[in-house]
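Here it is, the structure, as structure tokens.
A single protein chain has been removed from this complex, and every other one stays in its place.
Chain IDs A, B and C follow the sequence of writing; residue 1 opens each chain.
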Amino acid sequence: MKRPGYFGSVVEAVRTTAEGLSITLAQYFRRPTTVQYPDRTAVPVRESLPSRYRGFLEVDLATCTACKACERDCPIDVIRIDVEKRDEGRVMSRFDIDLGKCMYCGICVESCPVEVRAEGEAEPQKVIRFTREFEGATTAFPTLTFRFIKPGEAAPPYKPPKKAEAAELPPSPARGEIARRVRAEARVENPPAFAAALAQTLADRDESLPRLLAPEVLAARARELAAKVDGDFPSALVAEALARTDCEACGWPSCGDYARAIASGADAQTWKCLPGAAKATRDVALLVQLRRGASPERAAAAAADLVRMHHRADGSPKTALALPAPIASTSSSTGGGQ
Amino acid sequence: MSEIVIDRGDGDEVVLNMGPQHPSTHGVIRFVIRTDGEIMKEAIPDVGYLHRAIEHIAEKCTYEGFMPYTDRVDYVCAMTANHAWALAVEKLGALPVPERAEYLRVITDELNRISSHAIALGAMAMDLGATTPFMLILREREFVNELIEELCGARLTYNYHRVGGVGWDLPAGWRDKVLRWCDHFVPVIDEYQRLIAENALFVRRLANMAVITAEEAVGYGLVGPNLRASGVDFDVRRDLPYSVYPKLKFEVPVGRGAMGTVGDAWDRYAVRIDEWRQSVALVRQALDLVAGTPPEFLSTPKKLKPTGEAFARVEAARGQMSCYVVGDGGANAYRARFRTGSFNAMQIIRAKSRGLMVADLVALIASLDVVAPEIDR
Amino acid sequence: MRMRAAFALVLAAAACGGGDVAVQLPATRAPIRDARPTRLHAGETLTVEGRGGPFTAGATTQVILPGLRGFKGGPMILPARAVGPDRVLATYDSAVFRYTGSSVVEVEQRLPDGTTKRLSSDPRAPFAFELAPRDVATAALLAERALPSLPGWLVGALTLLLVAAIVSLPIPVLAGLIVTWERKISAAMQSRIGPNRVGPRGWLQWLADGVKLLLKEDVIPTAADARLFRAAPYLAFLGLFLTFIVLPFSRTLIVADLDVGVLFLVSVTSLVVVGILVGGWASNSKWSLLGGMRSAAQIISYELPASMALLTLVVTTGSLRTQAIVAAQGAAPWDWFLFRTPFTLVAFVIWFIAALAEGNRTPFDLPEAESELVAGFFTEYSGFRFSLYPLVEWVNLAVIGAVGTALFLGGWRVPFVTPEMMATSWLWDLLGFFVFALKDVAIIFLVIWIRWTLPRFRVDQMMSLCWRYAVPWSMACVLGTLAWVWLVPSGVDQAARIALFALVGVGGGAWFALRVRANARAYSDLVLNEKLGGGRP
Partner (left out) sequence: MAMAMDAEAIAARLRALVGEDAITSVIAAEGGVRDAVLRVAIPRWLEVARALRDEPDLAFDFLDCVTAVDRPKDGRIDVVYHLFSYRHRHLAVVRLEAPRDDARVPSVVAVWPTADWNEREQYDLFGVRFDGHPDLRRLLMPEDWPNHPMRKDAAQPPSYRGMPTTRPNTLDLLPTSTLVRK
């Protein structure tokens, strides 16, 4: 079709521009369709999502038979289940899903053989199922690895009743509860790297020896740590005492590794945390003493001596240690210690 | 991906590097433009930045396990990519598919075609400077996303089709919502046509620009809307019918050169707008017919270890997507090959870019509706 | 905010020299022969000369101008002193507002013997007086006299600086409000919500953005030409800021009512293109250079039709002074220049398109076409230096609105109020300012509205629109107006105005309203996710 001529194109321009303007003005008076997430929505977005929404996965361990169908069928193996032989029989010691890598395709849910009745749901659900949780923004990447079994605990596999085949499906909590709990735990387990370091530096600005080793402060700290060091001795406790800056001044690639080395006794020199300076040495020394069963008072005294031996009055370490060759850490270095 | 070393041309030639991060290359594609400032001597595409080796992954996971990866072959129109893989594997293993599943496949394909065209048309308007049409049409796309989200739980990478059927049946009340949306959407198409398609400025930018003749289109392997805009009346849904398309009545829009010559950028734009209307009609017909089908929507194959080779074609949003599968009796595909619409459309850009202006290159890319995932896979 | 700015303008009102010379009729044998100068600023003296020594030196005398109404309503009385038998010097002490009018000059003297003598100039030849408040020059003079301790030139410079500051302080606020308004309009047109978090319903968003940009680090590319890179934005800002001098916001609210008003306006805007070109070149990046060159070509070529379009107005009014052009238009819409003649209507359209091009507004935003040139000439700018360019663009919107209102839509003319009545009290001026602001806002809305509807021109299409359409048609308008002013009798002229207004104004408006209603009814708003519902501002 021939394009309009000299004057024709002027008429066309005016007509179509006027038409366009009338449409945008009509649009101007319509109600906006956007929603101001996250704080000005009528209901929390989670509740407005359809029931089949594929958000975070969750596993109801009470009804999980540890058949590992989901782990086997996942195309990118983001599910890891460890089953161990213990004196009380086959037990699941680990059920992790790395939701940072999962692509939410739903193949695991389809391959799960066990059906359950979730609270407030008409259709039967599976043991591993999607929830409508989706808010997973985090600065520490390991937070997205949901650990349905806490390290150290164990969950016995569920044995479906044989004879009552047609019996009522086993009950299961409402979808989302388990996911929210596990996500909260994951957030606690992996404090954002920079927040912890910042809080630590801000909280106790004055780190000179007189203040750190003042009798009542030292005693209070010893009692506080004694309460934490009950029988078990997770390296995370030691890691918290360090400066968490992964600066490798102690020779270990990350604070986590140095903490694990101290916890396992591989590295007895507990005063190498330069940024942590006197405060870190004191806390770690207290922990080590308490771990050996010393009473808070004797632990406080030993810690005070150790700190005075290795730190000047203002808390800075005496010997600027030459960095020894990094010792092959027991596990590959990752961000924050475990 | 190749470091294209350009010998310094004559004096006033400037070598511009457009991409791979550039607002109007629709994904990670790079163009090396030799221009004198406005008129282009040539725009050399350089692809491979989004190559995830999807075909290689197909050899590493099972036939069913590979389905979510087909979403990533063309994440703007994932449904038809699912459908291509399902068809190819079903043809390879000669697997039955229940009739209800076929209708569900057609419904979701057409809905996804509408939302994919929404991005194509909206992005093209935005590339030429009109941001309002883009926002308005994304509002319609949001409705489609919500409908499909209610059906299968995902908004972009659905993983809805399965080998031997589909993953979920229609939820309650979904059919009325879709019909309500269709009634709302048809007048919106007319408004969109008046707002931008017939706008004098828009037409002057696209009419008679980068005209692709029928021979060139076929020679360069253009498919889908790009091919039909050049006047070739071919649509896989009608001419190599699959699924239940023979039972549905629809016309195939072909470029008529309404604002310039047949096969210019405006025709490629107008053909997609007409396809919107056809897709809405298809969705309506399929929704009526699906009610009368038996409830079974998935027949999962017992043992899926086929041998042999099969070749399936699907009319995706960017044209015919062909999927060639070779099985050697194992649980994984021995070789999988996806030939997509954007892959062919990219080859014609270098030939067509000679003599265009830089602003026209942007319009040409948008009119061919090229997306990076499909080119590199 | 805008009100305080207006009063500030009044305090610093300045008018420098020149102006029309009133034609003096030969006086008959009246005792007072002449009174010079007729254009007086507060603080200047009026010399009245008598014929044949009528005055008695040393007597208490005063000069009365019955035709001009004094501040408290009576005839204007100026204190004077007789320096000789035939000369009296009267001082026009001060007036807050501008008086224009014609009046006879009378001198009244009280003689030592108690009688009063009253002499008058030729009643048949009144003098055309124009009394204006103190201009910057006289203000500086008075300031020097008031502060003898400081050197004269310093006081003068400080006064000028004070005037400049008072005029330019509201400009960033003005720009900020327009930016926020544009974001709210564009949001509504795209079914979005727009800024509604900072300040009451989002109206302080511009302040938040401004402060953010101030805090951002302004980076200078290493290979850039640092000095030019820093200077460019200020050049562009200077070009725009100067246009505020000749904009007639109200009868008296004008910084300097230059006789060459319109010419000054057209010539000053070309400084903006220098700023853009230098900015583009100095960034030493291919994209910026391309953006800068495109914008230079665009603005320079669109200056021609813009000035030709304004020329048609100058031809109709016969004066370059913006106030004169406003005065030549009536308050009623059909008396505006927009509908005065078909040629001025076309001139308005051409001027409006050219103004959009000079402001780099869609559909002419080629220089910063995101899709091709990333961000055009200000790609490399950041921080405060960057914020000057959008500031220039958005204040340019206000300038387009002001010029359009003043020259085409009857400026500050309040309907059914004659200029003389307006001269009576400052309340009318305030109302005039609001009418001006209303029309200004209407044009700004139109410019924003167009931006969110139309796509962008290609470079060659933009140039062809200028040279194949705008330039020839604007020349035709000038010739047409000449012919119209010369040939068309006033009766037909009046009828043409009403017809044009009825046809284009009322008719066009009605058709458009119908289209808007049809589009509004085309389809109903759909909400699929009832729980979340649609957006609430």
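Points worth noting:
The rule we apply is simple: a contact is a pair of C-beta atoms (placed from the backbone, for glycine too) under 8 Å apart; a residue touches a chain by one contact, two chains touch by 3 or more.
Note that the structure is predicted; figures quoted are calculated from it, not measured.
Note that the undisplayed chain, when the full complex is considered, contacts A, B. Considering the full assembly, A:84 is the residue among A:47, A:84, A:119 or A:305 that touches the omitted chain.
Across B:29, B:47 or B:126, the residue that sits in touch with the chain not pictured is B:47. Only one of A:5, A:120 or A:152 touches the absent chain when the whole complex is considered: A:152. Residue B:346 is the one among B:163, B:316, B:346 or B:364 that touches the chain missing from this view. Considering the complete assembly, chain A touches the hidden chain via residues 77-78, 80, 82, 84, 93-94, 96, 98, 100-101, 141-142, 145, 147, 149, 151-154, 234-235, 264, 331-332, 334, 338. Take chain B: the residues that touch the chain left off the picture are 1-3, 47-48, 51, 53, 55-56, 91-92, 218-221, 232, 234, 239-240, 306-311, 313, 320, 322, 324, 326-327, 334-335, 337, 339, 343-344, 346-347, 376.
Simple rule for what comes next: only the chains that are shown with their structure count from here on.
Taken as a contact graph, the chains are fully connected, with every chain touching every other chain.
Averaging C-alpha coordinates per chain places the centre of chain A 39 Å away from that of chain B. The centroid of the Cα atoms in chain A and the matching centroid in chain C are 63 Å apart. Looking at chain A, one finds that residues 17, 19-20, 23-24, 27, 33 touch two or more other chains. Contact of a single residue of chain C with at least two other chains is seen at positions 189-192, 452-454, 519, 522, 529.
Contact residues of chain A toward chain C in the complex are 6, 10, 17-36, 40-43, 45, 47-48.
Touching chain B in their complex are the following residues of chain A: 1, 3, 9, 12-13, 15-17, 19-20, 23-24, 27, 33, 49-54, 73-75, 103-107, 110, 130. On chain C, the positions that touch chain B within their shared complex are 186, 189-192, 286-287, 290, 293, 362-363, 365-366, 369-372, 374, 452-461, 519, 522-524, 526, 528-529.
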